[in-house]
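Note that this complex is displayed minus one protein chain, with the remaining chains in position.
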Amino acid sequence: MAGKRKSGKKPAAGGGRAGGYCPLGDAVRAGIRQVIDAQGRLTGDLPEPDLDRDTLIRLYEMMVLVRAIDERGWVLQRSGRVEFWIPHKGLEAVHIAATMAFARNDWIFLGYRHPGALLLRGAALVQLFAQFFGRRDEPFKGRRLPTLMGDRRLNVVPMTTQVGSYIPHACGAAWGAKIKGDDTRFLTFFGDGATSRGEFHSALNFAGIFKPPVVFICENNGWAVTTPASAQTASRTFAQKGDAYAVRNLRVDGNDPLAVYAAAREARDLAAKEAPSLIEAVTYRLGFHTSSDNPDLYREPEEVEEWAAWDPLIRTCKYLERKGYWGKRQEADLWTRCTRDIDAAVEQAEAMPLPDPASMFDDTFEQMTWMLEEQKAALLGDLERCS
Amino acid sequence: MAGKRKSGKKPAAGGGRAGGYCPLGDAVRAGIRQVIDAQGRLTGDLPEPDLDRDTLIRLYEMMVLVRAIDERGWVLQRSGRVEFWIPHKGLEAVHIAATMAFARNDWIFLGYRHPGALLLRGAALVQLFAQFFGRRDEPFKGRRLPTLMGDRRLNVVPMTTQVGSYIPHACGAAWGAKIKGDDTRFLTFFGDGATSRGEFHSALNFAGIFKPPVVFICENNGWAVTTPASAQTASRTFAQKGDAYAVRNLRVDGNDPLAVYAAAREARDLAAKEAPSLIEAVTYRLGFHTSSDNPDLYREPEEVEEWAAWDPLIRTCKYLERKGYWGKRQEADLWTRCTRDIDAAVEQAEAMPLPDPASMFDDTFEQMTWMLEEQKAALLGDLERCS
Amino acid sequence: MKARRLNVMEALNAGMAHELESDADVVLMGEDVGRAGGIFRTTSGLQQRFGSARVIDTPLDEKGIVAHAVGMALYGLRPIVEIQFSGFIHDAFEHIMFCATRYRWASGGQYSCPMVIRSPSYGGIKGGFWHSQSCEAYFVHQGGIKILTPATVDDAYRMMIAAIRDPDPVLLVEPVPLYRALSDEIVLDGQAAEIGRAEVVRAGQDVSVLTYGPIRHQVAKVADDLAAQTGIDVEIIDLRCLIPYDIGCILDSVTKTGRAVIVHEAPLSLGFGAELAAVIQEKAFGYLHTPVLRVAAPDVPYHFSIGDECYRPDAGRIRIAIERIMEFEH
Partner (left out) sequence: MKARRLNVMEALNAGMAHELESDADVVLMGEDVGRAGGIFRTTSGLQQRFGSARVIDTPLDEKGIVAHAVGMALYGLRPIVEIQFSGFIHDAFEHIMFCATRYRWASGGQYSCPMVIRSPSYGGIKGGFWHSQSCEAYFVHQGGIKILTPATVDDAYRMMIAAIRDPDPVLLVEPVPLYRALSDEIVLDGQAAEIGRAEVVRAGQDVSVLTYGPIRHQVAKVADDLAAQTGIDVEIIDLRCLIPYDIGCILDSVTKTGRAVIVHEAPLSLGFGAELAAVIQEKAFGYLHTPVLRVAAPDVPYHFSIGDECYRPDAGRIRIAIERIMEFEH
């Protein structure tokens, strides 16, 4: 939180402050590790990770696709076709690069702003949109709020909805793998706000003691709904909280996918050597908190502008251009492809059926109890009679 | 936990280890602040606090009285006259010296090993024993386990029984005083085990942000029932956990009442200046966890012996002797007096009546609901009919 | 004083404002309640008016929020805490049920915890299972807390005031789906609701429907339809308070009609209807023509995409239960 305005309890009374919102321009002073700067140039801090052309292009393409999904989700929500939307604009680098740093059979416990994790693992676009539309034939059978994603086949555990509650679940699962002697590693993403909950404390404490192969990524995106990160804790950084539990920790530029990749990769390797890590990825939520939010009530437009200059898509694009891997034509093609794919997925997903009322009772227990059988029969009988 | 054996998950398989259990002999290296050494000599680390002869004698006399209470409580429990006992042998210095460092109208939230806090504030011995015997005419009307003490008239809040749950209550009360503009300061004691709970996390986080006038004393007595402090967290010290919340912190020798006094006094002064403190008082539970415990199952006799050499009573006595304030005659007199006073209190308390069944229903709400009125009438009717 | 037209949210806000104004010991805290006025805007303008020392934006930590409020209350303040959605109240369960409700008793009456826990509840906003919960029943067992739940503008304002002035902890179960949907004329006179009184929403002879929360309005609709279409004359009681509930009103009604249907949004098993049914069959056994029936959600989570339509009890299911109880044969 160093270098950010201290709006905390007494928010600065609007306007007038030119700059000082985004610490990425002064990353070294803020202890934030970087590979590239705002222009996609190497900063010389962290070494450039050894990624080939195809991988880098895949990384960027995924970031663009995820951005395009966000734009579409927003439109669908505003037009009443999707009930609710949780934007992830600006946050593409953290979850996409970190997911790439992990193996396909490693487990991920994610939040609600991380569609790229699923897509990278092979989920079809239509599956995501079916979830957003609450349709029957998506993994959760239409039971959960849009953007609460996951899929066991992809080793991506769905979020619990309570902010931070899954942090110890991730840690416990990793501990389980260690007990079983498996080589699986675990990755979890959570926000700056989530660090205030007891679950963060429990998980970090157990991690320090039992040393499960887990990497905690705190996606510090500046805000928890209307509460600035500077009011979430008085600690100078979120990373340093790891010290209280003897858990290795560091801060990275969360809008620099190369830095995230490097940090996550190293942490993954160390995880197997009994060193769990806490990585604070410093980033920024460019969008609304959710479709029910109104950021005008709590943040300055200047802050958003300043961070927009550090948009991870722009930086990555420039980096690729510098390397000669990318150009205007590819960029235009990519957006066209994304739009087209999303169009198709939306059309297909929206046409899918809603769940049956009877299905509400499935998956409560492995074998339904008589109590639920009876309640189900009664409810279906009533619904029948009403229709 | 530096300097202590790392019994953690894999306890050292019994015996053979000569020394190394007690870090007080190497306090400087362990970052533990001291005024006196095992022989009551000034170490030259923390300055000797400016306490007059009477105060020092009062401090020591209270430590002895509290030790005598523990011995008696134990005997009463073993002979079946008191149902349950939580010993506090070895822990006298922390709570007594810290209580003396605070003003009479400051509030204390205590644990279950802290009778001295009440006695220093003027509670009669018989009141304590009435509580131990669960008698009607003690502040809690016989409702609570022996040694869960407190008294509003003395600004000592009774413990919640759940370990650590009251830490945020203490912090919240302090915050309340700050909001009201009162000058009251707040002191709370809790154990090494309590730091693992989410409540510790919540309280420290809020304290860092809202800066209430509170002093947290973590009484690290080496054990939480059968769990060594080294297995409670991987953090090097409990004090340093304060850094995760930007809360000022330090470690003191918890068997050195002068060090505790100095640290608590300073912390109290700073508390009013918007600096809450976390003090780790490094001490040792010489007795059983409770009367239901059996330490043979989990700790080495050598550990207890080594710590016994640092018994706060012996050190304080030697310090007073060195100063010429104390001698064998006073010592013998004091014990005689304590025994006599305790005899009288026990006799009086034990003769007091038990509570009436009807009183179980009092103090549920300020005005009893009809539901409880009805349940009370039914219960009393049944009891009547049975007798 | 002139009547104003307010919605439920504004009435809650007005109740808080009234008490913040008249009692300096009242403070309000929670996630996002301050600067932005809460995610529903129920606390809009209060920080601006009463300052950030008394209207406090907290970290994201329900346990911490409630636990700190317990401490404030012990010290003599009257904190109001907002839980953003009742689905997030569970982390504070220990501090509500076993701290706030216990300090008075456990201290032999020396301490007390006057505090209000605002718990935005009930379904109907396409919120899925975390944002549509009716979890008031958890707080009934071992009953050390009063439980109030307003379903009208008047109750929203006056129950808020009553809750804040009460000397003990109060859970205020707020009707999220009515926040903006229901408005009414009200005189903001600072009069508190009486705790423990039910309201006879509609007098009737044939069957008593006992309910609480926003669903009371569906029940009223069903009763009107039934009266018009079948002549069944339904008496509706809005319980308003679960602890203490209004046993006199309930028994008067049930002994008159001889039939009772209980309707709530919470799941069936050990929902509040269980206690009511148990008590009614015990106290009015000789008067009952039929068993007491319950209309409730099933014991499964609130479904996102079809929950508002199929999970939450609705007019159809309420009507069926009333018809069933009227047709009951031994």
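Labels for the chains are A, B and C, by order of writing; each one numbers its residues from 1.
One rule holds in what follows: a residue touches a chain if its C-beta (ideal position, glycine included) is under 8 Å from a C-beta of that chain, and two chains touch if they have at least 3 such contacts.
Values in this document were obtained by computation on a predicted structure and should not be read as measured data.
K.L.:
In the full complex, which of A:P23, A:G150 or A:G191 touches the chain missing from this view?
P.N.:
Of these options, the touching residue for the absent chain is A:G150.
K.L.:
Where the complex has a chain not shown, which of A:L76, A:C171 or A:A231 is the residue touching it?
P.N.:
A:C171
K.L.:
Could you tell which one of B:T99, B:S196 or B:T237 touches the chain left off the display?
P.N.:
Going through B:T99, B:S196 or B:T237 one by one, B:S196 is the residue touching the chain not shown.
K.L.:
Tell me which residue among C:G30, C:G71, C:G127 or C:G143 touches the hidden chain in the full complex.
P.N.:
C:G143
K.L.:
Among the options C:L148, C:C249, C:A266 or C:C310, which residue touches the chain absent from this view?
P.N.:
In the complete complex, the chain left out is touched by residue C:A266.
K.L.:
Against the chain that's been left off, what residues of chain C make contact? List them.
P.N.:
Chain C touches the missing chain through residues 87, 90-91, 93-94, 97-98, 102, 105-106, 129, 137-138, 140-144, 243, 266-267, 269-275, 277-278, 281-283, 285-286, 290-294, 299-301, 330.
K.L.:
In the complete complex, the non-displayed chain touches which residues of chain A?
P.N.:
Chain A touches the missing chain through residues 107, 138-141, 143-144, 150-153, 157-158, 160, 162, 165-166, 168-177, 179-180, 198-199, 201-203, 205-206, 209-210, 362-366, 369-372.
K.L.:
On chain B, what residues meet the omitted chain?
P.N.:
Touch set of chain B with respect to the missing chain: 9-11, 83-84, 133-135, 142-145, 148, 161-164, 193-194, 196-198, 224-227, 231-233, 292-294, 297-298, 354-355, 357, 360-361, 364, 371-372, 375-376, 379, 382-383, 385-386.
As a working rule, only the chains that are shown with their structure count from here on.
K.L.:
What chain is the most remote from chain B, judged by the mean position of CA atoms in each chain?
P.N.:
Between chain B and the rest, the longest centre separation is with A.
K.L.:
Report, in whole Å, the distance between the mean C-alpha point of chain B and the mean C-alpha point of chain C.
P.N.:
Centres of chain B and chain C (C-alpha means) sit 41 Å apart.
K.L.:
Distance-wise, how many Å sit between the C-alpha centres of chain A and chain C, to the nearest whole number?
P.N.:
Roughly 35 Å, centre to centre.
K.L.:
With centres defined as the mean C-alpha position, give me the chain A-chain B separation in Å.
P.N.:
Taking the mean C-alpha position of each chain, the two centres sit 45 Å apart.
K.L.:
Two-or-more-chain contact residues of chain C, please, as numbers and ranges.
P.N.:
Within chain C, the residues that touch at least two other chains are 56, 59, 61, 63-64.
K.L.:
Which positions in chain A are in touch with at least two other chains?
P.N.:
9, 196-198, 231, 233
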